[in-house]
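Structure record follows, encoded as C-alpha cells.
All protein chains but one are shown at their positions in the complex.
Which chain is which? They are A, B and C, in the order written, and residues in each are numbered from 1.
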Amino acid sequence: MKIKAKVKKDITKVKMLIKHPMETGRRKDQDGNVIPGLYITEVSASHNSQPVFYAEVGQAVSKDPYMAFSFKGGMSGDKVSITWIDSSGATGKGEAAIK
Amino acid sequence: MNKVRVLFFIALSIPLFSSSRLYAGADVKPILDDARTTLNQAAAKDFEWTTTRKLIADAETALAVGDKDKSLKLAKAALNEAEKSLIQANYAEAHWQDGSPL
Amino acid sequence: MGLIKLILKIKAGLILAGLLALSCMANGETGSKSGLDFKAMVQQDVRDFQAYYKKRFSQVEFSKYKNGVYAIDAASREQWLEMEDFPPYEFAIDDGEALFQTPFANGKSYADCFANGGESIRQNYPYFDSKKVEVITLELAINNCREANGEKPLAYKKGALAMLSAYMASTSAGNIFAVSVPDEAAYQAYSEGKQFFYSKRGQLNFSCADCHMRVAGQKLRADISSPALGHPTGFPVYRAKWGEMGTLHHRYAGCNKNIRAKPLPAQGRAYRNLEYFQSVMSQGLEVNGPSSRK
Partner (left out) sequence: MSVSGKDMTMSRRGFLGDLFKGAACIAAATSLPRLAFAAWNEKAFKAETLEGALNGKYPGLEMVDSTAVKLKAPAIAENGAVVPVSVKTDLPDVKTISLFVEKNPSPLAATFHLTSVNVADVSIRIRMGETSNLIAVVESGGKLHRVQQEVKVTIGGCGG
C-alpha cells in the first residue's frame, strides 16, 4: 500500500493506493470460468491511534483502489496508519508520516 | 468530427479493390490452397489480416462436416481477403509515401 | 523552417536542447557512400512532422506532446491528471526497482550492462547499433543484458520487463529524447519504420498516419485519437484497459488488431524500426514514462 499525507492549514489530506485485484466475481478467465469475487470491503485509518476514516466499499471500486479523505488536527511528522480487509478476510496495512 | 472526415473514413473502410480469380468448378480444396498460398505471401510482407486464417479454418471445418456450400462460400471469402491483403502489401511497397499527409 | 518558428515559441531549455541537436546533426559527418545527405533528410522529416502538428493544434505547446492524447483533449486530460495525482504505476516503479537491484546468478546486475549504471538513460533509446546493424530498444537491451549474464529473457509485452522499463524511465524523467540516425544503415532502419508508419494495412485499410496524424484529436468510434508526435515518450504505461503495465510494442500490437491487421512480434524488426522512426520524430520532447493511459 502507498500512502501520501500532507497537512495544509490544519487540514491533512490523505491519499492511498492499495494493491489489490478487486475481482468482482463477474469476470471470466480465458477458459470461460468465472473468476471468484475477491474485493476489499472495509478500509479504516487512524491518526495517533484515533480513528479518522472508515469506508465500506464494494465490487465497484477499481482495481488497485484509490481513496482520499481529509481530517483536522494532524501535524507534520505524525503517523497515519491505514488498514483494510477483503471479502476473503485477508487484511493489509500501511503507514506514512504526514508531510 | 466534420462530414468530410466521416465520408473520408467511410471511404477508407470500404474495400478499395475487389477481385477473385474465377474458379469454375465447385471444388473447395484448390481454392483453399490458393487462399493459403496467397495469405502466406501477404504474411511474409507483414500484411496478414486478423480475419483471414479464421475464414480458412471455418471453411475446412465446414468441409469436414460435409457442408459443401458453406465451405465453398467461406473458402472464396478467404481467398478474396488473402488477395486483398497481398494487393494492399504490394500497393504499400510502391505507394506508401502517398499515405503521408505532409 | 517550420521547426525554427516552432522552437521560438517553446521554453528556453528546449530551445537550447533542440538547436543543439539540430546543429550536432547538421555539422556531423555526412560522408555517405551513396552521396545521400541522410542526416539532412531526417532533419527535414522531423521539421515537417512537428510542423504538421503545430499547424493542426496551434494552441498546443510543443512540450505537451509528451502527454499523448491528453496534450490535445481537455476533457480526458482532467481525468488523466486525477490518475497521475496518485498513479497506479507507482507500484510498478517500486517493483521494477527491486528487480533492477536484484543481482543475477553470476553476481552481476543490470547496472553493469548500461551506461551510467542504467540511470537517466531512457532518452537514448532506441538507438542504432552499427555493429549489430539493428535498432536496440530499451526493452531489447534489458533482455540482451539478461542473456549476456546467463539469464532467461523476459516476455516483451508486460510483467517484469515492463516494470524494469518503467523504473528505468522513471530515473530519466524530464530528460530530452535524443535519438539520432548516425549512418546509412541506420537511415535504412529509420526508413523502414517510416514506411511502416505510412502504409495502410489490415482489413480496415488504415495506416498509423491515418489515425494519428489526419484524425488525431478527433473521434474514432468512441475514442479520441492521439497525436503520433510524442507516442513513445510516455511508455511503458499503466493502461486501465489492461489493468497493468504494458510496453510500447504491446500497444502497437493492440493498434494493429484494432485495424484488423495481424500484430507483429514485440521487439521484432518491424516494431523496433517503427519505434525508432517515432522516437526520431519525437526528438526534443521529454521522457515522461511511465504514465497512465485509459
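Everything that follows uses one rule, which is that a contact is a pair of C-beta atoms (placed from the backbone, for glycine too) under 8 Å apart; a residue touches a chain by one contact, two chains touch by 3 or more.
Since the model is a prediction, treat every value here as computed from it, not as a measurement.
Missing chain touches which shown chains?
In the entire complex, chains touched by the missing one are A, C.
Which parts of chain C face the unshown chain closely enough to count as touching?
68-69, 75-76, 78-80, 82-83, 211, 220-226, 237, 239-241, 243, 251, 255, 258, 293-294
Please identify, in ascending order, the residues of chain A that touch the omitted chain?
Listed in rising order, the touching residues are 11, 13, 15, 24, 26, 41-42, 44-46, 49-63, 65-73, 81, 83, 85, 89, 91, 93.
The definition used in the following text is that only the chains that are shown with their structure count from here on.
I need the common contact partners of chain B and chain C, sorted by label.
Where chain B and chain C might share a partner, there is none at all.
Find every residue in chain A that makes contact with two or more other chains and list them.
Chain A, residues with two or more chain partners: not present.
Give the residues of chain C touching no fewer than two other chains, as numbers and ranges.
none
Which part of chain C faces chain A closely enough to touch in the complex?
Touch residues, chain C against chain A: 85-86, 88, 90-91, 240, 243.
Report the residues of chain C in contact with chain B in the complex, numbered from low to high.
Listed in rising order, the residues of chain C that touch chain B are 48-49, 52, 195-196, 198-207, 209-210, 213-215, 218-219, 257, 260-262, 264, 270.
So in the complex, which bits of chain A are touching chain C?
2, 4, 15-17, 19, 62-64, 66, 68
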